[in-house]
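This structure is in structure tokens; I'll ask about it shortly.
The complex appears here without one of its protein chains, the remainder shown in place.
Coming up: chain A.
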Amino acid sequence: MSADLIARCGDELYDAFVGRYTLAPLAERHPELTLEDAYRIQERFIARRVSAGESIVGKKIGVTSKAVQNLLGVYQPDFGQLTSGMVYQAGETIDLNALIQPKAEAELAFVLKRDLKGPGITAMDVIHATDYVAPCFEIVDSRIRNWKIGIRDTVADNASCGVYVLGDVRGDPRDIDLALAGMVLKKNGELFSTACGAAVQGSPANAVAWLANTLGTLGIPFLAGEVILSGSQSALVSVVDGDVLTCTIGGLGTCRVAFSGKSAA
């Protein structure tokens, strides 16, 4: 794709994000769009958010479970950028009015205390470079109509990132069995689903290592202090006004989040 078209697609996504409306899938309108193009569109979309005053605070990893990979026919994860405008503090209520077609995912978040510069990063390096881990919710959202996404559309749309919140419990990865730590997700007090860390690439640390290596190859910085959402351990949960979700990770603790308002779609 031409640089012009890439910029135009990134701008379309940014405008849809600001205006809270959806677009027809980009890959449908531009069949020639490659995965590399999609990441360049994402770069543009994020550059627009940064020039509007936001800053990069971390990364999210998507397409980490076998089920989602089979669904999209893609056998590696993808990533998006976390920006300052996406952050909710533990205990804050998520405002659905600011979102289009949100769904929640329960994840393990990593916060780095050292830069991770791939390639050549292993899961052991990730643990070594981790300040702490925390249970979290990512509220994914899509600027693509009815979530009709393939891998190229979701990558261009910043890996369908919406907002996120980290629980206020922190764990040291040296104290937690990252692969076997169970995850219990409840919606309004009722059990919704369970999983464990291994559902994400065998271990969430493997997903973060993949990210470090991918970013290193692309020349994108991955720095101390960044937050990494390591990939969904749950099925997507639809949320509406008044809903409360909790996710509890075995040996770590709970992230609780409440929702209010009404999303656009």
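Here is the rule we go by: a contact is a pair of C-beta atoms (placed from the backbone, for glycine too) under 8 Å apart; a residue touches a chain by one contact, two chains touch by 3 or more; residues count from 1.
Note that in this section contacts and distances are computed from a predicted model.
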{"item": "Listed names \"Threonine/serine exporter-like N-terminal domain-containing protein\", \"Branched-chain amino acid ABC transporter permease\", \"Carbamoyl-phosphate synthase\" or \"2-oxo-3-hexenedioate decarboxylase\", matching UniProt entry of the absent chain", "value": "\"2-oxo-3-hexenedioate decarboxylase\""}
{"item": "Touching residue (missing chain; options A:58, A:150, A:197 or A:231)", "value": "A:197"}
{"item": "Contact with the hidden chain (one of A:184, A:208, A:229 or A:245)", "value": "A:184"}
{"item": "For chain A, residues in touch with the removed chain", "value": "177, 179-184, 191, 194-199, 202, 233, 248-251"}
